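Quick one: the structure is below, questions incoming.
Here the complex is missing a single protein chain, while all its other protein chains stay put.
Chain lettering (A, B and C) follows the sequence in which the chains are written, and residue indices restart at 1 in each chain.
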Amino acid sequence: MQSPTSSMKAAVLHAAKDLRFETVSRPKPDAGQCLVRIRANGLCGSDIHFFEDGKLGPFRVTTPYIPGHEAVGTVVETGPGVSDLAVGDRVVIEPGVPCRKCEYCHQGLYNLCPNVVFMSAPPVNGTFAEYAVVDTDFLYRVPSGLSDEEAALVEPVSVGVHACNRASVRPGSSAVIVGAGPIGLITLMVARAYGVTQAICVDVIEARLQKATEIGAHAVVNASRQDAVSAVMDLTGQKGADYVFEASGSSAGAALSPKLAARGGMVTLIGWPEVSEFAYPVELIIERELNVLGVNRYRNTFGPALELMTDGRIPVRELISHRFDFSDVVNAFQFASENRSATTKVVIVNGEEDL
Amino acid sequence: MQSPTSSMKAAVLHAAKDLRFETVSRPKPDAGQCLVRIRANGLCGSDIHFFEDGKLGPFRVTTPYIPGHEAVGTVVETGPGVSDLAVGDRVVIEPGVPCRKCEYCHQGLYNLCPNVVFMSAPPVNGTFAEYAVVDTDFLYRVPSGLSDEEAALVEPVSVGVHACNRASVRPGSSAVIVGAGPIGLITLMVARAYGVTQAICVDVIEARLQKATEIGAHAVVNASRQDAVSAVMDLTGQKGADYVFEASGSSAGAALSPKLAARGGMVTLIGWPEVSEFAYPVELIIERELNVLGVNRYRNTFGPALELMTDGRIPVRELISHRFDFSDVVNAFQFASENRSATTKVVIVNGEEDL
Amino acid sequence: MQSPTSSMKAAVLHAAKDLRFETVSRPKPDAGQCLVRIRANGLCGSDIHFFEDGKLGPFRVTTPYIPGHEAVGTVVETGPGVSDLAVGDRVVIEPGVPCRKCEYCHQGLYNLCPNVVFMSAPPVNGTFAEYAVVDTDFLYRVPSGLSDEEAALVEPVSVGVHACNRASVRPGSSAVIVGAGPIGLITLMVARAYGVTQAICVDVIEARLQKATEIGAHAVVNASRQDAVSAVMDLTGQKGADYVFEASGSSAGAALSPKLAARGGMVTLIGWPEVSEFAYPVELIIERELNVLGVNRYRNTFGPALELMTDGRIPVRELISHRFDFSDVVNAFQFASENRSATTKVVIVNGEEDL
Partner (left out) sequence: MQSPTSSMKAAVLHAAKDLRFETVSRPKPDAGQCLVRIRANGLCGSDIHFFEDGKLGPFRVTTPYIPGHEAVGTVVETGPGVSDLAVGDRVVIEPGVPCRKCEYCHQGLYNLCPNVVFMSAPPVNGTFAEYAVVDTDFLYRVPSGLSDEEAALVEPVSVGVHACNRASVRPGSSAVIVGAGPIGLITLMVARAYGVTQAICVDVIEARLQKATEIGAHAVVNASRQDAVSAVMDLTGQKGADYVFEASGSSAGAALSPKLAARGGMVTLIGWPEVSEFAYPVELIIERELNVLGVNRYRNTFGPALELMTDGRIPVRELISHRFDFSDVVNAFQFASENRSATTKVVIVNGEEDL
C-alpha cells in the first residue's frame, strides 16, 4: 500500500468505455515545476471522445492514462528554482507545454511546436486527479473574483480568444458563429467581448440556439428550418458577415462558412470536421478574397482570458449545466456521453480533503 | 430680402471673438450630394480655439465662415444620382471629404489625403447652421436607438475609435489615457469597448479624474499630486501599460507617455501639443521597442462607431454637461470659452422649425 | 464614312470565335479622363477564354465588345480638370475602375468594390484598339527605362504583387508556386523580388518547369512524375513551404496547395479553378493553422510594380514568347488559342500611325 503522500486518486482511462476511479502514484515537481492540488475540472468533448472511442485524430489509448485538461488548483509544493509562484496560490493550468526552443517557440507560435506535450492526450496524463505537476510558466494566478468553476473554463475560453485573435476581430463588426455547442457558445461570448455588435448563431438544434440567444446572440438561424445563407445575407443587408467562426466541427458547417462571409471577410475554422477532405467552395475564397484561417488550440491567451473573465466580459457561469463531485467522475463521463445535446458544460469539483 | 427656401440662419465667425447668428444663403446639393437639415451639433474644442484666437494650427480666419463639424441631421433634398439615401433619413455627417483619387485615398488612408476638404476649417463652412450640403458617401444613417444628442457625438467618438484602431488594441490588456478632457474621456470609453480590462486615467484636475472614474476607469492618477510614472508602474506590476493614449494635447503629457508604456507597448498621440518640438524621451522608444503612433482625425470609423454606440458600448450621454438651443449658439460659444474645465461636452440643438 | 478623328480600328469580339478587326467610333474623354493612344497590349488568358467560349465566370458576350486590359499608351487628349497628366505622357492603364464611394473603396479595398467597371469584361470595352478613355487616377506614368512591351505587362505583374502583398511575404523564406503558366511564372518573379530565397515550382509540363528554372526557381517538381508533397517536404527539410501560391487554376492544384505548406503557412489562391466546389483538405487548415487567402485581381499595385520593374527586379521581358502587330490581332488570338502551352506571353504592338 502506498503512503498517503505518494499516492492519489485519479480517473484512469484503460480503454474505450473503461474509465476507473483508482489510486495511482502522485507525481513530484522537478526544477521549475509546481505540484498543483486540483480544485475543479471542466469536461471537454475530447475527453468524451476518448472515453467513447479510445481514440481521437492521431491519438489512441494504448496504455492507461488520466484524461482532463480544463483545470484549476492550488500550488501545494514547488520544485527547485521556482520563484514566480508560492504554495497556496490558486492557479489555472495551461495544459500544452511546448519545447520553448524550436523555430515556432522562438516566434511565439508555441501551439505549433512539433514537440508540444499536451496533458490528457494519451499517453500523457491530465488533470482528472487529485494532483498534477505543471511547468511554472504554464500556470496562471487566478484573481479572487473568479470562482473555481469559472476558472476551470479558462481553457475552453482560450480557444475562443485565440480564434478571435486569429481573425483580428474589429469592434463594431458582424460575426456568424456556426455551431452553438460549448465551443460555439464560448466563441459567441468572446466575440461579444471583442466588440462584435451583430452576432448571429447558426445551429440545427433549437435548444442550443435558445441558449445562444440567452447569452447575447443578436439573431439565430436554425439551418434545419431555413436556408442559412439567405438568412445570414438578409440579416446583414446582403453583405455577409465580417467574421465567420466555424465551431460545429462538421464538414457541413465548414463548407457552409465561406458562403456566409462578406467580401474580404475572415472565416475561422475551430471545429475539427469528421473527415479530413470534403467538398469545399474554394472558388468563393478567390471571388470574395476571403481569409480562411485555421485554429489549433491557442497561444498566449490564458492571461487575457483571465482578465476578460475577471472583468465580467465572458460570463462562462451561464454555460455550466451540470456539476459532479470528483469521486463521481466515472458517472460524470457516463452522463455526459449519454446526454450530449442536453449538457452544455459539465464541471467536476474536487473536495477539500484528499480522497 | 432672401426667400425662405434660399436662406438660412447660421453661426458665422467673422474674426476672433466675433461670432454672429445671422442669415446666410442656403447651399444646394449638387450631383451625389444631400441637403441635410441639422438637428444637433456638438461643440468641439477646435471651434472654441477659432472663436478665441481666430486661428488654429495652419488655419486662420480671414473671411467669415461657419464653424461646427459634429453634427446630425435629416436629409431634406437629394442631388442628382443619389440612391443610397432618401429624404427623411436621419444621418450623421463625416465632415472631412477627401479627393478619392490620390494615392492615399486609393489605399483607404483618406484622412491623409492632401486635398481633403474639412467642414469648419476656415474658409470651409461647417454645421452650425440650419442646413448643410454633404457628399452622400460621407453621410451615415443613424439607428433609431440613438438620440440626436448622442448621434452628434459620433464624430469625436470616431477619434477614439481611430486611435484604438491605430494602436490595434487587444482585449484583456491595460491602457493609460493621459488627459481626461472630452477626447480623453471618449478614448477611455472606446478603449473599454475595445476590451481594455485595466484602464488608468492621468490628469491634473481632480474633477476630470472623478468623471473618469464614473465612466469606467479602473484607477486614476493625479499627476499634480503624485509621480505619474511610479504610480502607473505600481498599478501595472512594474510592467507599464500595454497601450498609452496621449489626449491631453500638452507637451508635458506627450513627453510623459512613453515612460508609462510597457516594453513593446503602443504610444498613441492624439492631442496636438502647444509647441511643435520639445524634449522627448527618444532613447526609451529604442530601449523598450515602443511604437509611437500619430493620430490625425480618423478614417473608416463612423460605421463602427455608430454600431458600438447603438449597442450601448460607448455611453456618450454621460459626457454631455450642457445643452443650448441653436438660436442661443453665440452664448454657447461664450459659455464654453469661459468655463473650459467645468464643461465636458456642450451640445447645441436645432429646433423643429426653420428660424 | 467617319472622320479620322472620330473613328478608330479595334478588335471586336462579336461572339465565340468571331473576332473582327474593324472600325468603331473613337471614345472621347470626359471630365477627369484621358484619351490614350494604345502602344502595346499583352494578351491575357481571359481574353482567349472569351474568344474561345464567349463566356468566363459570370460574364458572357452578348453584344460586340473590345477585349484587352494589359495596355500601355500615350496620353493624346485630356478631359476637363485633368492636371496630373499631360498630352505626351506615356502611361500604363489600370483597367478596373471602382466607384470610389462604397465601404470597400473607402477602406482601400477597391478591387472588392461591387460597382467596379473592368475594361474588357463584356460589355465594357477594353484596350485592343487604337484608343481608349481612362479615368486619370488609374493611369500611371511609365519611366523611360521600361519598353512598351514590358510596360504592357504591369497588369499581370500586379496580380503577382497583390498575391505577395496578401501573403505578407517575408524575405528569407521559402515559397512553392503551383502552376508555371504566365501567372505562375510572374508570381515566381515577384516572389523572388519580395525576397523569397527558396522558390520551388510545381507543374506537370516539363517545358514550363524549364522556363521556371531559367527565370530563377531554385527547384522544380514535375507532379506528373513524382509525388509533389513528398518532393516539397524533402526540399524543405520536412517542414513544408512558408508560402504556397496556387497559380494553376485547377482544382487539383488548389487541393494540393495546403499539403505543401508549413505549419502556420500562407496558402494564396490566385488561379480560378474549373469548378466552384471540390474535395479540399480542410482538416489540414486547422491542424497546421494555415491561412488560405483568396486573390481577386489587385489593388494599389501598379505603382510598386512599375518601381520594381524599373529597378530590374522583375525581368518580364523573359516571358514574352511571341509578338504581333495590332493589324494582325485576329491572328494573334487564333495563334494563342491554338498554341497554349507553347506560348508564354504574347504581346501585340500598335504602330506609330493610325490605321
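Operating definition for what follows: a contact is a pair of C-beta atoms (placed from the backbone, for glycine too) under 8 Å apart; a residue touches a chain by one contact, two chains touch by 3 or more.
No experiment lies behind these values; they were computed from the predicted model shown.
Visitor: Among B:51, B:104 or B:243, which one touches the chain that has been omitted from the display?
Guide: Of these options, the touching residue for the absent chain is B:104.
Visitor: Decide which residue listed in B:7, B:74, B:251 or B:321 touches the omitted chain of the complex.
Guide: Reading the full complex, the residue touching the unseen chain is B:251.
Visitor: In the full complex, which of A:101, A:225 or A:340 touches the chain missing from this view?
Guide: Residue touching the absent chain, from the options given: A:101.
Visitor: Take the complete complex as the reference. Which residues in chain B touch the chain that isn't displayed?
Guide: Considering the whole complex, chain B reaches the absent chain at 104, 109, 111-112, 114, 166, 251, 254-255, 263-264, 269-273, 275-296.
Visitor: Take the complete complex as the reference. Which residues in chain C touch the chain that isn't displayed?
Guide: The missing chain touches chain C at positions 161, 164-165, 170-173, 193-195, 197-198, 303-308, 310-311, 313.
Visitor: In the full complex, which bits of chain A touch the chain not displayed? Write them out.
Guide: 32, 100-103, 105-110, 136-137, 299-300, 303
To be clear about the criterion, only the chains that are shown with their structure count from here on.
Visitor: Classify the chain contact graph as line, ring, star, complete or other.
Guide: Graph shape here is complete: every pair of chains touches.
Visitor: Count the residue numbers both chain A and chain B use at their shared interface, divide by all numbers used there, and answer same if that is over half, different if under half.
Guide: The interface of chain A with chain B is built from mostly shared positions.
Visitor: Just give me the whole-number Å value for how far the CA centre of chain A lies from that of chain B.
Guide: That gives a centre separation of 41 Å.
Visitor: Return the residues of chain A touching two or more other chains; collapse runs of consecutive numbers into ranges.
Guide: Chain A, residues with two or more chain partners: not present.
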